[in-house]
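Apart from one protein chain that is not included, each protein chain of the complex appears where it belongs.
Then we have chain A:
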Amino acid sequence: MSDFQEQEIVSAEHDHLVSAIIKLDKTQHITEPTRNEPTNLSSEFNLIKSSNKLDLSKVVSALKDSAHHTTITKKLKSLDQGQVLPKPLEKPQAERIKRSTGYDATKEKVAKWDPVVARNRTVDFVSFPLHSVSKREHPTKVILSNLKSKSPLEKELDEIDPPAEVEEESKEEQSFPMTYEEMLEHRKEMAKLRAQQSYKAAKAKRQSKIKSKKYHRILKKERLKQQLKEFEELQEKNPEEALKKLEELEKARALERHTLRHKNTGKWAKNKLVRAKYDKEVRQQLAEQLAVSRGLTHKTQHSESTDDEADENEMLPDMTLAQDPLNPWMMKGLNKSNVDTDFDFGYKKFIKEKVLKHTEDSDSEENDETVCDLSSLKKKNYMLGSVRNHVHEQSSHSKIEHESKLSSPLGISKKKPMEKNNAKVTFMKQDRNIKKPIATSKWTVDIIKPNDSTESGEIKVAEVFDTFETKVAKQVEIKINKLRKNIKRLERSSKTPKVVKKKGGKGKNISNMESLMFKNKNPKPIIDEELIETNLKAPEDIPEMTKTYTKIIKYPSALAAHSNNNSNIDPSQFIEVKPKYLNTAIPSCENILDELDDDEQIVPKIDIEEVFEEDDVVASFRQEKQNEIDNDIPKEIDLQLPGWGSWGGIGVKAPKRKRNRFISKNIPKMPRRDENKGDIIINELKLPKLKAHKVSELPFPFTKVSDFEASVRAPLGNTFIPEIAHKKLIRPNVITKAGTIIEPMDEEQLLIKRNQSFKNEKILKLLSKQ
């Protein structure tokens, strides 16, 4: 009894306690009314409020799996499944999709006009109205004249061979804007459009929902691969296009540089920065990020040369680390790890870790010292600039654990997190580009290298993924290298990339030094090095280039003429035209007796004129020519003036330095037209009045002077060319018939053959772009 009582008391107490506990929660709970006994009356107080909706699934469950009701259950189940419609997309997204599909459709619609427009643009003239067939009714006379009764012969012929009956065209008036077929087509089109829209929406939704980073990474990689593949194909097919694409890539790079994305300035990066001081992992992430930016901003041209170096550098630390006898941690770790990792896999590892963590948590105080020791050791390692393998790292830690286990009962405080696979490709780039990103900051960032599948003999799903990814990465890398080689081949110029690279390296070093000199007040992981502005077109080179350009432009004619000058001949030296003695008549007043027969060659006689021929005429003329030539040679202009403290006046020689400075250099001599022409002077004067009439700027479509000159070479006037040609040449581009209504083009134009057959691809492309 007492037992019972006790029990009662306990239960009462318990109830009391429960109620007290419930009272702690001050919200009022309205308990769901439940029916505990069957009634026929349904009073308003007994109604179940919450859901009077029939839950089909419950009904189905009620049916159980009796063979009797299978069909009903199936039906109900299907109803249950199909009923819920997907949530519609958000309005802006839906609108966007609608717009994009609409754009595509309109584009297609408009594109069909391209040939018409292109043809109208290129054609000599367009005459409006476009319908050449006049819709005006012919006068009855004309119509009647066109009607002819059949001749008896024709009738006879018809009797023998009756002509095929012409089908009478049904003259139904089109009261509807569209025919039935058109309507159907229209509907179909609309349906297609809608389907497309919905499909796209669904796809977008599905894709946007995927949260997996891996998926996105793979997607990104695939895209990259695809792009590379396309690029390679393009390179084979159309190197020009490929170059263009490359330029685009370059542009993207420039944009990247410009926007400074992937730098340490973003919100994410700033957040990380706060944590970076304490968290190595975060530091690594930041470094990765910067590596990405570097990879993007790095110019592609000379990357190959850096590749080799980077490879060497990459190899070295590994070697030293792996076989450094002075570093017992590493040596042992390596061996141990191999053993450990052999056995630490799967759930076993998980449990082990968990246990370790538990012990660590419970005994945190004792752990402190070892942690300190470990951290200091680690730091040492970092200072050595170790680039460690993920496995090494892990193994070392595990080894540490073991040791700590041996020496002290406690394990290690922190576990190395799994390395992130996604950074692999970027890591490689980073490795190549920067060897020691630590140099500029206080912090040490050690790069954790991705897993080497060969070293760890474990077969993990994750690692299989890893190996696959590394493979992919390697392939990508190889391809990139290939690409770069090609690019290099294309852009091989006078500048040797080595020199340029060196320059870049120097700049980097200097910057590093500078950054070391200044004290950072709020430390940030500025691992970013100076941009290596080393292209083939180094800034120093550019002005030179322009100079040469201007030079070339300045004296093309001179150069051409000089080449001609090589054959330096004075025709007057060679061709002395022998005088032909003509048997001319002699004026009667002079000497009648001297007349001779026509046949006889006249023996030259010395004449008084010839005797007194002025020889100095020639000499003076040649002198004149020489003077002319001398005058034509541009002279040096002495611009120097005596400065402070120097003597001025006649006969004072300026110091050499000044002379060199102020005498404007003469223009190279232009060859004269009359250079080899004997006693002929041609003054190549610049006629200023004539110059005013000349064209001094090439109008738009021309890029060659010769082309422009060719385009204006022929006259247009009817006094020069036949009238027909003249009319043809001066015909206006657009001819409008006076007094007619010019209606806009309709779709009939699309059906005209000459419009359809317009096939100048270049123009079509150009016009469709606009």
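One rule holds in what follows: contacts are C-beta pairs under 8 Å (C-beta built on N, C-alpha and C of every residue); 3 or more make two chains touch, one makes a residue touch a chain; residues count from 1.
Here is the rule we use: contacts and distances are computed from a predicted model.
K.L.:
Given the options "BING4 C-terminal domain-containing protein", "GCS light chain", "Protein Abitram" or "DNA-directed RNA polymerase subunit", which would UniProt use as the protein name of the unshown chain?
P.N.:
"BING4 C-terminal domain-containing protein"
K.L.:
In the whole complex, not just what's shown, which of A:A67, A:L147 or A:V652 touches the removed chain?
P.N.:
The single option touching the absent chain is A:L147.
K.L.:
Which residue among A:V617, A:L641, A:I735 or A:L750 touches the omitted chain?
P.N.:
In the full complex, the listed residue that touches the missing chain is A:V617.
K.L.:
Please pick, from A:V59, A:A195 or A:I680, the residue that touches the omitted chain in the full complex.
P.N.:
A:I680
K.L.:
Out of A:H16, A:R121 or A:K251, which touches the unshown chain?
P.N.:
A:R121
K.L.:
Which of these, A:G648, A:P701 or A:P744, touches the one chain of the complex that we don't see?
P.N.:
Looking across A:G648, A:P701 or A:P744, the contact with the absent chain belongs to A:P701.
K.L.:
Counting contacts across the full complex, list the positions on chain A that touch the omitted chain.
P.N.:
These residues of chain A touch the chain that is not shown: 121-122, 124, 132-133, 138, 142, 145-156, 158-159, 546, 549-550, 553-554, 556-557, 564, 567, 569, 571, 573-575, 577-590, 594, 598, 602, 604, 607, 609-610, 613-615, 617-618, 620-621, 624, 673-674, 677, 679-683, 685, 687, 689-698, 700-715, 717-719, 721-722, 724-726, 728-729, 760, 762-763, 765-767.
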